[in-house]
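With one protein chain withheld, the remaining protein chains of the complex are depicted in position.
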Amino acid sequence: MAVTKKAMTLNLTDQEMAVLERMCDKKELSKTALIRQALRLYQLVDTRMEKGEKLFFEHEQTKEKSDLVLL
Amino acid sequence: MKMKVTKEWLLKNANRDQDLEVTAGFLVDEKLDAVYGRNKKEQEDQKEDIESRLTALAQLINIRRRIQGWTMEQLADKADVDLQDVVCLEKGIPVHLSVRTIHKLSGVLDLPHSGLLRLSGATVQRKDDFIEHALRFVARSQKETKTTRQEIKVFEEYVKFLAEEQGK
Partner (left out) sequence: MSDRYEVLILEAATNDVAKASLIVDIARDAIEAAQRAFTEFHSKNGGSPEHAHWDWTKKFQLTVDYELTYKMLGIECGGQVQGLMLIAVGKDCKIPSQKGKNLVYVDYLSAAPWNSKATTATPKYKLVGKVLLQAAVELSEDEGFRGRIGLHSLPQSETWYTNIGMTDLGKDTAYLNLKYFEMTPEQASAFQKG
């Protein structure tokens, strides 16, 4: 029994498509797989932030912290 | 997903790694407790139990090591475990130890393996009086440079208790 899937059309700008293709090459993922991973991460981050947590980056060496811009 | 598990594949693996368990994950549900919280009374009770257990474990190892006339470094060497684990153990610092480390220490110190596992918190105790016995041992044994006869007697009685528990 397979998971049912639905197809959709995605409209992207040239710039967005270029980023998508670059990331697919880097991660060795198909466009579909990469977008699914992006959605997964977005949902995870969004849920944790709703619970009151903060998301930030920490530099491995300097330990300097910075907020994630945008979200 | 295909999940093709064939009879041949199964039989090929049937007798390999017979005594090895396939497990993965944290020793305790710390991550989930941080996310979903834990009942306050449960937390307080557990904190007291943890302190009693760790103190008993610390003194048990400390006394046996001194009976043997070893330094902490020598113990760590003989048991092939990290010195840091031995130091933290003897100070009663709540460090999470692997079953392997407990096993090695209990072997070298000739102490009941399952008793040490329970004191370290790696396994859950079945009996309510386990903590009580641990507390009594802690209260009656004392830390001195040389082990006294009294200390040794109290120590041996407690080891006997742990060994009897293991046999059950």
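Which chain is which? They are A and B, in the order written, and residues in each are numbered from 1.
Just so we're on the same page, contacts are C-beta pairs under 8 Å (C-beta built on N, C-alpha and C of every residue); 3 or more make two chains touch, one makes a residue touch a chain.
The model shown is predicted, which means the values in this text are computed figures rather than measured ones.
S.K.: Using the document's contact rule, name the residues of subunit B that touch the chain not shown here.
M.R.: Residues of subunit B in contact with the hidden chain: 1-3, 5-7, 9-17, 19-29, 32, 35-36, 96, 98-100, 114, 117, 122-124, 126.
S.K.: Given the full complex, what residues of subunit A touch the hidden partner chain?
M.R.: Counting over the whole complex, subunit A touches the hidden chain at residues 1-3, 26-30, 32-34, 36-37, 39-41, 43-44, 47.
One rule holds in what follows: only the chains that are shown with their structure count from here on.
S.K.: With centres defined as the mean C-alpha position, give me the subunit A-subunit B separation in Å.
M.R.: From the centre of subunit A to the centre of subunit B is 42 Å.
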